[in-house]
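Shown next, in structure tokens, is the structure this report addresses.
Here the complex is missing a single protein chain, while all its other protein chains stay put.
Let's look at chain A:
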Amino acid sequence: MTLNKDKLIDIYYNMLRIRRFEETVKKKHGKQIIGPAHLYIGEEAVATGVCSNLLREDLVTSTHRGHGHTLAKGANLRKAFAELYGKETGYCKGRGGSMHLAAFDVGMLGANGVVGGGFNIATGAALTQQILNKKNVVVCFFGDGASNRGTFHEAVNLAALWNLPVIYVCENNGWASTTNSLDSTAVVNIADRARGYGIKGITVDGNDVFAVYNAAQKLIKAARNGDGPAILEAKTYRIEGHFLGDPQKYRTASEVEEWKLNNDPIERFLKAIRATGEVSEPEIENVKRRIEDELEDAVQFAERSIVPTPEDALEDVYAKEAAR
């Protein structure tokens, strides 16, 4: 652990911000927040460890479980909440909701309701960086289930062939919706598939934010320097069901409890920094307070915001054409 104090506080802030955001979504779900929502609780170290290495201009593509990536990339909490509330002030003006959350102002190119839908988009975004001689890197978050889509193969092959600046980050949480990865995936480590494309593949403990951070740093730096794509696999666990309201008949409560008690990424992080004493208790408390204030403000903003006007429903079907 060689991170300075500011970085450590930043990492804690980002992980806890995601956790508290998701807990608030859970609390409001079925009331102010409706529709499918897939929570990121338990996986915060992955988005945080990776995005802490990215610049604002760098780009990410996300999944149906996209709140964590959006926030880790630096999205505005007010606009994120307002979107989940279906309000005009939301990131997508209430057109997207949880599954299609996007924050282009911070380089988050969109959650995706189609599993495996982000591979090609990320690859193409990286192609534009290469063609326009930009130095930005693209990160494609995906799940273990998505790695069985054909889009994975086509996109990674193309990125390897053209040496594109894109890192594919697999959040291997062991469950493809409600099917165990043992019953759906022919390999144990998704990163092993990297060999088939002649690129680097690394597997790390996804609930150890330092492990994720360090591995991501290396790969992102290499991609930025023109060394091409890689696959980073983070082994993690989804504490909540596949979606809010999932009866979770496919797994035991004790399995979930075991991860909650002994492998919570935020608790593990706190334990590690407390052991070294680099960040003081008041500083930790300060982060918590900041987040609670930010959350309260964002929720109020979402609740106060106006709903979209029905007459405007067809707006944005097409982008405005510039004068020729």
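In this text, a contact is a pair of C-beta atoms (placed from the backbone, for glycine too) under 8 Å apart; a residue touches a chain by one contact, two chains touch by 3 or more; residues count from 1.
We take it that contacts and distances are computed from a predicted model.
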| item | value |
| --- | --- |
| Undisplayed chain, where the name is taken from the UniProt record, one of "ABC transporter permease", "Pyruvate dehydrogenase E1 component beta subunit", "Transketolase" or "Cellulose synthase catalytic subunit [UDP-forming]" | "Pyruvate dehydrogenase E1 component beta subunit" |
| Touch with the omitted chain, as defined above, among A:G42, A:G68, A:G90 or A:G228 | A:G90 |
| Selected from A:G150, A:P247 or A:P282 as touching the chain missing from the view | A:G150 |
| Residue in contact with the excluded chain [from A:G110, A:G174, A:G206 or A:P265] | A:G110 |
| Touching residues (missing chain, whole complex) on chain A | 59, 61, 90-96, 100, 102-105, 109-110, 112-114, 117, 119-129, 131-132, 138, 150-151, 154-155, 157-158, 161-162, 315-322, 324 |
